[in-house]
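With one protein chain held back, the other chains of the complex are shown just where they sit.
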Amino acid sequence: MAYSSEDLATMDSIIKRYPRSRSAIMPLLHFVQSRIGFVNGEGIELIAQLLTLEAAEVSAVATFYTQYKRTPVGEYHVGVCTNTLCAVMGGDAIFEGLKEHLGVENDGVTSDGKVSLEHIECNAACDYAPVVMANWEFYDNQTVESAKDLVDSMRSGNPKPPTRGPDTLVTWKEVSAVLAGINDGKANEGLQAGAPTLLGLKISKEGK
Amino acid sequence: MTKLVPVLSEHWDEKDSFTIEAYTRHGGYKASQKALAMDPDAVIQLVKDSGLRGRGGAGFPTGMKWGFIPQGDNKEHYLVVNADESEPGTCKDTPLMMANPHVLIEGCIIAAHAIRAKHAFIYIRGEVTHVVRRVNQAIEDAYKAGHLGKGIEIVLHVGAGAYICGEETALLDSLEGFRGQPRLRPPFPAIAGLYAMPTVVNNVESIASVPAIILNGAEWYQSMGTEKSKGTTLYSLSGHVKNPGQFEAPLGITLRELLELAGGIREGHRLKFWTPGGSSTPIFTDEHLDIPLDYEGVAAAGSMLGTKALQIFDETTSIIRAVLRWTEFYKHESCGKCTPCREGTWWLVQILRDLDAGIGTEEDLNKLLDICDNIAGRSFCALADGAVAPIISSLKYFRQEYLDQLANKGPLFDPMDSTLFVSAKAGA
Partner (left out) sequence: MTTTEIVDMITVVIDGFEVSVPKGTLVIRAAEQLGIQIPRFCDHPLLDPVGACRQCLVDIEINGRAFPKPQASCTIPVEPGMIVKTQLTSQVADKAQKGVMELLLINHPLDCPVCDKGGECPLQNQAMSNGQGQTRFEGVKRRFEKPINISSQVLLDRERCVLCARCTRFSDQIASDPFITLNERGALQQVGIYEKQPFKSYFSGNTVQICPVGALTGASYRFRARPFDLVSTPSACEHCASGCDMRTDVRRGKTLRRLAGDDASVNEEWNCDKGRWAFKYVTAIDRLTHPLVRNDAGDLVQASWPEALSAAAKGLKENRSAVLVGGRATYEDAYGYSKFARIALGTNDIDFRSRISSDEEREFLAARVVGSTTTYRDIDRADHVLLVGFEPEEESPIVFLRINKQFRKRALKVTAVASKLSIGVDKLKGQFVKVAPGQEAAAIAAQTLSAQSIILVGERASESAGALTAVAALADSTGAKIAWIPRRAGERGAIEAGAIGNLLPGGRPVADAAARVDIAALWGISVLPSQIGRSSDEIFAAVNSGAIGALLVGGVDPLDGINSQAALSALDTAFVVCLEIAPSEVTMRADVVLPVAAITEKSGSFLNWEGRARSFDAAVADSLNRSDLRILSMIAEEMSAPLKLSTVSAAAKEIASLGPWEGARASMKAVNAEKAPTLSGDQFILNSWRRLLDLGTLQKGEENLAGTARQTIAVISPKRAQAMGVADGDLLKISSALGSVTLSALVEDIHDDAVWAPRNSQGSQLLINLGVGHGAVVSVVKI
C-alpha cells in the first residue's frame, strides 16, 4: 500500500470539501499523482473504493484530462506552448530545440528521470510569449537558449526559479499536491505581476 | 483618444497586492459588507442597472443571469466561478487572480448573497499552479478574517487540462466528478446546474467587477463604456506588438488606440491579422482597426468580442500555419461527445496539413468551406463553431494566400521570420 494513514486522512478531508463525494475525483487524482507521480491502477481502484464507484467510472474521468498521466513523468515536467501565438513567436523552435537537446520526443522522459517534455496548449500567458511551463509554473519570454539552460539546470539538480511563481521550482509530485488543493505555504512567494500585466496600469499612471 | 481606466488593475503594481492586508488597505471587503446589509434582490437590481455583462465571452448581462435563479424554492443554490481560462489568446483572469485574488473572493460573497447561495466554487484550470496557490491562500485568509464561513463557503476546485471545461455545463459535469462534456440545455444551470440545483456560472472578471460596482454604484459603472457595453474591461494584447500586456479600458476602445499604447506593431513590420477575442472569434485584419471593441461593434463587423484576447500577427506570419495550429488545438480539445466536432476536427486538421504543405487545389478550399458549413451550428456546443471560425474567416480575407501556397506547392513563409528571436536579433 503506497498510502499512509495520513494520506488516507487527507483524502478523506478532500472528499469532505464537497456536498457530494463524487466531486472529489479530480483532486483525488491530483493527490494520487502527488504520491505516485502518475495515475496508476492502484490509485484508480483506491479512489473508486473511497467514493463507492466502479473503477471504470474513475478511469473514464482520469483519461479525459490531459494533466493526469498514465506513465511516470520527470521530476520536472516541461511544457512548451505551441498553440498558434506562442508557436509563431518561437514556441515551435523552442520545442524542437528541447527535443533535440534532451534527446526525447513529445511525452518523452530523459533517461535520468529528471525531465519530461510535452507540447502544451495555450496557458493563459500570451502577453509573455513564448511561454514554457515547468511543473505548471510560468517561465515567461523564453528563447531556445533560455529553455535549454532551464532544462540543464533541472538536470543538474538546481532548477532555475519560475518567472512568476515561487522562489524555487518544486517537484512534480509537490505541485500535484498543490493542485489537489493542499496549501504548500508558498502563495506569498514571487512577483505579484510581471511587467506586461502592469503595462496598462503604468501607462495610465503616466497620464496617457 | 480613449483613456485607460484601471479599476480591476488599480493596485496591481504594489508588491503585496495579492495579500488580504493590501486588499483591505485599499478598501477591500467594504463592498461585501455593504452588499450583505442589502436585500439580495436589491443587489441583483444594482448589478442589472450597472449594465455589467459577462466577461467570459458571451456577454450575457450578469444581473439578469442572477435574476433567473428561482427564489424561495427551498433548494440549495450554487455559485460557480469559471476560472478555467483556456481560450487561446486569453490571459486576463490568470494575472487578475495572481495579483488580486481577494477581489474575486469578495465578488463571490456578494454574488452568493444575491442569489441566496451558501456555497461557491471556484474552478481554476489545473495548469497554473501559482494562481491556485494565491487563490487557495486568499480563501484561507478570508476565512481567518471572518469574511467566509459565516453563511458563505468557498471551495477551490482545480481542473486537469481540458479546454472544454470552460463551457459552463461541461464545467459543472467536471465539478461533479464526471468527464467534462457539455450537458443538454434546457435545463439551463439557473434551473438545474450543479447537483441539479439552481446555479449561476460566472467568469472571474465578471465576478471581480462586482465589488467596485457595489461601492461606486451603478451610475458610476454606467458612465463608462458604450451604449450597450458598460464599464471597463481588461484587453489583453499579445503577439507581434512592441509591448504586449494588459490594458484596462472602457468598453469600446479600438485596436488602433490600443496599439498606440502598446507602442505599435513590432519594429519594421505591419499588422496582418488579429483575433478580437480569442481564437474562436473570426479574425480581423488591418481593415478593422477602428472598430469599437464592444459587444455590438465587434459583432457588427462579423466577429465576437469574446474574451478581448487581441492576438496580433504581422506580415511574417503564415495564415495557413496559424489556422492549422488552431485547428489542431480544437481537435485536441474536442470532448468527443458529438459527431460534427469529433470527426470534423479530425478531418479539418488533415486537410489543413495538406494545404500548409502546399498540397491541393482550389476545389479543396471549397470542400473545406463546405465541411465547415456541415460543422458550424450542427454540433452540441460552441467548441466546433469556434473551431471553424478561424478557417472560414481566414478564407474570407486571405483566400489568395491559400491559392499562392498551393501554386508554390509549399510554405510561403519561413517560420523563423515571425519569431521573437529574429526581432531581438534585428533590434540588437
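The first chain written gets the first letter, and so on, giving A and B; residue counts start at 1 in each chain.
To be clear about the criterion, contacts are C-beta pairs under 8 Å (C-beta built on N, C-alpha and C of every residue); 3 or more make two chains touch, one makes a residue touch a chain.
Just so you know, these numbers come straight off a predicted model, no measurement behind them.
The hidden chain makes contact, of the residues B:L79, B:L96, B:A111 or B:A162, with B:A162.
In the complete complex, the hidden chain is touched by one of B:E176, B:E343 or B:E401, namely B:E343. Shown as candidates are A:I36, A:A60 or A:I182; the residue that touches the absent chain is A:A60. Interface with the hidden chain, as seen from subunit A, comprises residues 41, 44-45, 53-60, 63-64, 66.
On the side of subunit B, touch with the chain left out of the figure occurs at residues 162, 179, 184, 331-340, 342-347, 350-351, 367, 371, 373-375, 377-380.
Criterion: only the chains that are shown with their structure count from here on.
Mean C-alpha positions place subunit A and subunit B at a centre distance of 21 Å. Those residues of subunit B whose C-beta lies close enough to touch subunit A in the complex are 3-6, 9-10, 12-19, 76, 85-91, 93-95, 98-99, 119, 125-130, 132-134, 136-138, 140, 155-163, 174-180, 195, 235-240, 243-249, 261-262, 279, 309, 311, 313, 317, 321-322, 325-326, 329, 332-333, 335, 415-416, 418-421, 424.
Touching subunit B in their complex are the following residues of subunit A: 17-20, 22-27, 29-30, 51, 60-61, 64-68, 79, 82-85, 87-90, 92-93, 120-130, 133, 135-138, 141, 143-144, 162, 164-166, 175, 178-181, 183-184, 186-188, 190, 192-205, 208.
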